[in-house]
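Working notes, structure below.
What you see is the complex with one protein chain gone and the rest in place.
== subunit A ==
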Amino acid sequence: MKKTMLRRATALGVIAAMTASQSAFVFADEENASGDKITLTFAFDEGVGTPTEEAIKAFNESQDKIEVQSYHLPQDANNLHDDFVNKMVSEDTSIDVMALDVVYVAEFASAGWIEALDDLYTEDELSAYLDGTVEGAKYDGKLYAAPWFTNASALFYRTDVLEDLGITEVPTTYQGWIDVYEKLGEDSGIDYAFCYQGAQSEAMVCNWVEFLASFGASVLDEDGNPTCNTQEAIDATQLMHDYIGTYAPEGTTTYAETESQQVFQEGKALTCRTWSGTWNTFNDAEQSEVAGKVGMTMLPVYNEGDTAHSCLGGLDLAVNTYIDDEHKEAAKTFIKWLSSEEEEKAFCLSSSQPPTVKAVYSDADVLEQIPFYTDFYSIIETGKGRPSTPDYSLLSDAIQRNVHAALTGETPVEDALNALQEEAEGLQ
């Protein structure tokens, strides 16, 4: 009895070994099938899945030396970050090119996980890109990634409400919007003047950076020293706190993008601060009750005449440093192609993601499809990145905890910002 069982086990083992070696043959075949072509794997998030697939297909057809394969990841900046970190820690070479969120370029560069790309563009070529996006792709003065597409926030508002009230000039200050809100009748259905994102999340960090910028404050000064508790920063945070429960929903401190957009889509808010790409959702009659009544403008400022600065996001293209030289050269060819004016235009048309090449914004085909780009260009031009530091994830976490405590009223604003300043100084 036992003998037969042992025999069976051995037989199973043999079969398993045979299957394994067979699949090894299959793998070998696949390697050979690509012939002399270099195979690259490009990892990007599902949020831009379809348009990126189209771009990859176009690249593969445009030449016969490099074959790019796609590697899809879920649409969530933190997920993406953690997946890339996992791979880089184990010096994985299964992916060659990464679509990396702009805020992580400094971190990956300082960890030595991505290639410096100094020689990718000439000075002339680089000047075609938006300054903010090039700065964001640099670490220690060197370029580590190619700016692929960017993202900026804007203030969406109800054009129908302004029309009904006979207001022709779109307000530029918070007070201006509050004045419009106060004029509304009971039956307008509008409960709030503003909605923005205050949940303990990266979205809140972006909102806070914008509030600071509109008061002329910033998280770090030009030398990278924290300036989180200046009087301007305190005033800005106080304002962000005071609107919650008065002119903005009480639940603002639990809102990320989706929740706040929902309030606006249901017609309950006069304005909504969110990413420019939401334009399509807001104007889609199936999802939005305010479709066709939505306008887009600069974020408000506190004092008349000040400049608003939208928070820049987007993805950069970076090259895995652990792959061999042959693959690195191929990867550089691919990302240079993908970030060229022509391809950025094509990608912009298929994905509605704002390009990093300035000229695309004035392209006739693009303007025909996305008319608001005429106004949007000035928003993106004055946009500011989040602080560029290899310790960004630590700084962001400190901002999230302390500023959120200030917004919920758990900690007085000044105390919260003092605590934040101390934590930020500890990171130096």
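Worth pointing out:
Throughout what follows, a contact is a pair of C-beta atoms (placed from the backbone, for glycine too) under 8 Å apart; a residue touches a chain by one contact, two chains touch by 3 or more; residues count from 1.
The definition used in the following text is that contacts and distances are computed from a predicted model.
The protein name that UniProt records for the chain not on display, among "2-oxoisovalerate dehydrogenase subunit alpha", "Sugar ABC transporter permease", "Cytochrome c-type biogenesis protein CcmF" or "Phosphate-binding protein", is "Sugar ABC transporter permease".
Residue-wise, the contact with the chain that is not shown comes from A:Q262, picked out of A:Q262, A:N283, A:T382 or A:N418. When the missing chain is restored to the complex, the residue among A:G47, A:P171 or A:P249 that touches it is A:P249.
From the options A:E53, A:D306 or A:D391, the residue with contact to the unseen chain in the full assembly is A:D391. On the side of subunit A, touch with the chain left out of the figure occurs at residues 2, 6, 9, 78, 81-82, 85-86, 89, 107, 110-112, 199-201, 249-251, 253-254, 259, 262-263, 266, 268, 390-391, 393-394, 397, 404, 408, 410.
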